[in-house]
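Note that one protein chain of the assembly has been removed; the remaining protein chains are unaltered in position.
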Amino acid sequence: MAKKAIVGIVMGSSSDWDTMQHAAQMLEQFGVAHEAKVLSAHRMPDDMFRYAENAQSNGLQAIIAGAGGAAHLPGMLAAKTIVPIYGVPVASKYLRGEDSLYSIVQMPKGIPVATFAIGEAGAANAALHVIAGLALHDADLAKKLEVFRATQSESARSMNLPGY
Amino acid sequence: MAKKAIVGIVMGSSSDWDTMQHAAQMLEQFGVAHEAKVLSAHRMPDDMFRYAENAQSNGLQAIIAGAGGAAHLPGMLAAKTIVPIYGVPVASKYLRGEDSLYSIVQMPKGIPVATFAIGEAGAANAALHVIAGLALHDADLAKKLEVFRATQSESARSMNLPGY
Amino acid sequence: MAKKAIVGIVMGSSSDWDTMQHAAQMLEQFGVAHEAKVLSAHRMPDDMFRYAENAQSNGLQAIIAGAGGAAHLPGMLAAKTIVPIYGVPVASKYLRGEDSLYSIVQMPKGIPVATFAIGEAGAANAALHVIAGLALHDADLAKKLEVFRATQSESARSMNLPGY
Amino acid sequence: MAKKAIVGIVMGSSSDWDTMQHAAQMLEQFGVAHEAKVLSAHRMPDDMFRYAENAQSNGLQAIIAGAGGAAHLPGMLAAKTIVPIYGVPVASKYLRGEDSLYSIVQMPKGIPVATFAIGEAGAANAALHVIAGLALHDADLAKKLEVFRATQSESARSMNLPGY
Amino acid sequence: MAKKAIVGIVMGSSSDWDTMQHAAQMLEQFGVAHEAKVLSAHRMPDDMFRYAENAQSNGLQAIIAGAGGAAHLPGMLAAKTIVPIYGVPVASKYLRGEDSLYSIVQMPKGIPVATFAIGEAGAANAALHVIAGLALHDADLAKKLEVFRATQSESARSMNLPGY
Amino acid sequence: MAKKAIVGIVMGSSSDWDTMQHAAQMLEQFGVAHEAKVLSAHRMPDDMFRYAENAQSNGLQAIIAGAGGAAHLPGMLAAKTIVPIYGVPVASKYLRGEDSLYSIVQMPKGIPVATFAIGEAGAANAALHVIAGLALHDADLAKKLEVFRATQSESARSMNLPGY
Amino acid sequence: MAKKAIVGIVMGSSSDWDTMQHAAQMLEQFGVAHEAKVLSAHRMPDDMFRYAENAQSNGLQAIIAGAGGAAHLPGMLAAKTIVPIYGVPVASKYLRGEDSLYSIVQMPKGIPVATFAIGEAGAANAALHVIAGLALHDADLAKKLEVFRATQSESARSMNLPGY
Partner (left out) sequence: MAKKAIVGIVMGSSSDWDTMQHAAQMLEQFGVAHEAKVLSAHRMPDDMFRYAENAQSNGLQAIIAGAGGAAHLPGMLAAKTIVPIYGVPVASKYLRGEDSLYSIVQMPKGIPVATFAIGEAGAANAALHVIAGLALHDADLAKKLEVFRATQSESARSMNLPGY
């Protein structure tokens, strides 16, 4: 990306990319400058803190963080920056993301993480929510979002059921 | 509120106020102009749609929506406006908000709802996330948020355990 | 269908058809005039409201609505019409329909949705329940339903277990 | 009730009455002739079968059945009559009705039970759904239901939040 | 089986046989005369009642009943006979047998169903529990059970882990 | 009890007595000689093994074992004796007996525990199941059980609902 | 405590003390030098990291960390030190500690947290496990632990059931 990233997409492992790329694709589609990287809360705690500490000065306006299982990445980033954090529960192997969801959404009063659905729908929607926030101050982006919505509606409207 | 509301707090019933007032108090504390009202998805569907349709032109930059059980309010508002929606799962009588949480957070790809913890912590944090979003464009608010965070840290730091 | 539909089958996406066709087949088998279409609560909210508003004047006596995840379609239709709504929780990718079930069945007092099992059994049974309601005023249909039941019993009765 | 009952309300024990009376009150309010009785699937199996066998000839057009725990009453009635069955999961002592809900809603293909929310909301809504079915053939009842809905909307609309 | 059956194995559908044959094999292995048949609570309610009513006079000393989803077979048999009932939760398609388990084990005070694990382990163990009950009055069977246990222990003891 | 116990009731702690006394009362009511004692799997493992080892020679024909949380008592007794074990999940403080239920019912193939409902209903029903087993060889007890069932049915039949 | 602490007890808030004091009491009872303090992962992230970084040089041989909801404290400490971490899920208001348990126990491969039961039992047991680890190198402590176990067994053995 040539433009300086205003949104960061981070995740606990490269194996989360299958899920998190849906956030990246959405930002890409809307032309929102972003970066994406592995940033493990448990294996790279200091990098994670540094990332959060520098988020504001680096110009980030939102961080989308995905993690699975005991998913601490979104909440710990939120503890370290006032840049808004958007959490995506990545499906875990045995508990299908129920553990990821609880670990991300049940934050105590004082440190918020905006949480989305388990898996790829959540990743895409985290990006769409960030875009909606940016669109409040960017008429072009708002326009694009309206078009995206209209296209989406049209696409649903044109779905056919065999025989009907 | 004298100033024109830029944040709407809506909920399915006045019985949700016990929970949702924590969102209102937080906005109040930060001096963010807001409105609060009952807006039932199931009992006032047309009002709800109108509220969403007018949100943008009414100057709302965020809507915090709380509901319990089969909680459709946040998701249906999100379907009708590009103003960002923040959902708060209100605890239900028998399933303790597990139903509310699933009904709010598991939105399909395309229509996002930023979801927070079940109950009062979620209500307060939805407001704090909205504030963080506003603070991106309001240095004073950013400052206040930093102070809030620092005070909160100090308050935790000064907690004593009897005998230690 | 030549005859004017008296039952509507609607669903959030064409991907729900695998499940919802079991409702259609059942109505077909009983000769109940019906229509089937995609009607997404989140991507086509206005179409959905219009569909509900016109249901009565269009002669619909029942609407069978299937959706998955944060499944708002049945409840929102119910909010907009007094035509009885029958909800089918479509299995979701990660939570196997537990989220769909809660989102549909846990409706607040005042706006009912008759809910059935997760998946194809639920779709077929929603249709059978509608048929039973119609049969109260249609002796032929009642007769067919009795025959269906008897055949079904016979079929169970004639099941063999290898070696017994 | 002077008029011959067209709706039966049955439940596994008199302890379910706290929940199930909400169905009775709703039918009462709409002037729908009904009967209510204890009919335990496990302690009165023959009475239960007889009740189901006679339902049609006794003029019942719907049976609302409430039970808790391993709740077999709605499903077993459904197995014995083509009169439509409406099931209400009564909250259980330890599992808060999750067991009741699963025991009622997860019926196999072929024998439907229309299921509603756990507890009093479900009881009231089962009655409302029955009323909506009756209203298809009773313009007065349809009118009353419209009024009920309008009143309910008005009541929600007039809810106030302290300070707003 | 030449000998008169003293144990009945029944199940809601022939599709349950994959699970329930593990009960049959165990009884076979111990030489306990038994019968196995499909007996659907919902599709063959009268057959089911008759089966339970005749169980005692037919010489049955135990009935092993397997069912899935809203599994009413074990509990309804128990309601109709004092012959001991052993319930096996068959895994359901979407909820993996959690619904089956709750529908079987959560019986109200007064009508017991002895419940075992979800799936084939439960089917085999239901048979083993029945055998243990028979063995109280049959020294040969008791001996066989002791041998079975010893063999089982030996088999576990002789398991090797590659490299250890 | 003057007569030699043929049924043992054991539990992990005296705090389980509130639940388990319902098993004792049932046996008492039917005149079945029994003993009751605390026998903690975790705090008295050797006593527990000895109890199981001596069960058969001591004349026990059934052991009813209640425990909560990680409830290992029923399964470990079953591992040590061929006397049939009946497990009662005692409700736990935080997980309401869901942990107790899983720990008792999900036994692996080979070592069966007959499991009953969480709490007092389960305790009473475990006793009733044991009684039904004994009644196979005791015509008087069978008679008493028939009477118990008839009385229970009558009691349900005579339940009144206020106003109906 | 005069002696230098070798065990640290930390928790997210002073409200966790009701639970976590059971760890402290156990260490006290065994004479293990310890410290206890509030250390919030979300409100005091830097303090938390510093605590973990200094744990080893400060002579800590174990850290017992309790937290509720999205409980990140144990896992984040584990990410920052090789001193063994013992996690205690504190019961949360709505989900009874199921969220706390998942957030603590489901750590990814590479960073371990030894997890114990929800609530006070877990707090006490975390301390007992730490004591058992210390006892491997402290014959006196091992002796005390043996005595504790024996006393505990005796206490269970001497429990009486009224009437037995």
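By written order: A, B, C, D, E, F and G. Residues from 1 in each chain.
Following the convention adopted for this analysis, a residue touches a chain if its C-beta (ideal position, glycine included) is under 8 Å from a C-beta of that chain, and two chains touch if they have at least 3 such contacts.
The structure displayed is predicted, hence computed values, not measured ones.
Q: Kindly name the visible chains that come into contact with the excluded chain.
A: Counted over the whole complex, the chain not pictured touches A, E, F, G.
Q: Which residue from F:V32, F:L95, F:A123 or F:L145 sits in contact with the chain not drawn here?
A: F:L95
Q: Which residue among E:L27, E:A52 or E:A91 touches the omitted chain?
A: In the complete complex, the chain left out is touched by residue E:A91.
Q: Residues of chain F in contact with the chain that isn't shown?
A: Interface with the chain not displayed, on the chain F side: 12-13, 41-43, 45-46, 49, 68-72, 75-76, 78-80, 92, 95, 98-99, 102-108, 110-111, 113.
Q: Given the full complex, what residues of chain G touch the hidden partner chain?
A: Against the left-out chain, chain G lists 22, 61, 82-84, 86, 101, 105-118, 120-122, 124-126, 128-129, 132-133, 135-137, 142, 145-146, 149, 152.
Q: With the missing chain put back, which residues of chain A would touch it? List them for me.
A: Residues touching the hidden chain, for chain A, are 13-14, 17, 21, 24, 35-38, 40, 43-44, 47, 69-70, 93-96.
By our rule, only the chains that are shown with their structure count from here on.
Q: What's the farthest chain from chain D if centres are computed as the mean of the Cα atoms?
A: G
Q: Please tell me the distance, in whole Å, between the geometric centres of chain A and chain E computed from their C-alpha atoms.
A: Computed value for the inter-centroid distance: 49 Å.
Q: Mind checking the centre-to-centre distance between chain E and chain G? Centres are C-alpha means, answer in whole Å.
A: Comparing mean C-alpha positions, chain G is 43 Å from chain E.
Q: Please report how many Å separate the Cα centroid of chain B from that of chain G, as a whole number.
A: 35
Q: Out of chain G, which residues touch more than one other chain, so two or more?
A: Chain G, residues with two or more chain partners: 13, 43, 69-70, 95-96, 98.
Q: Please categorise the chain-chain contact pattern as a line, ring, star, complete graph or other.
A: Shape of the chain contacts: other, as it matches none of the listed patterns.
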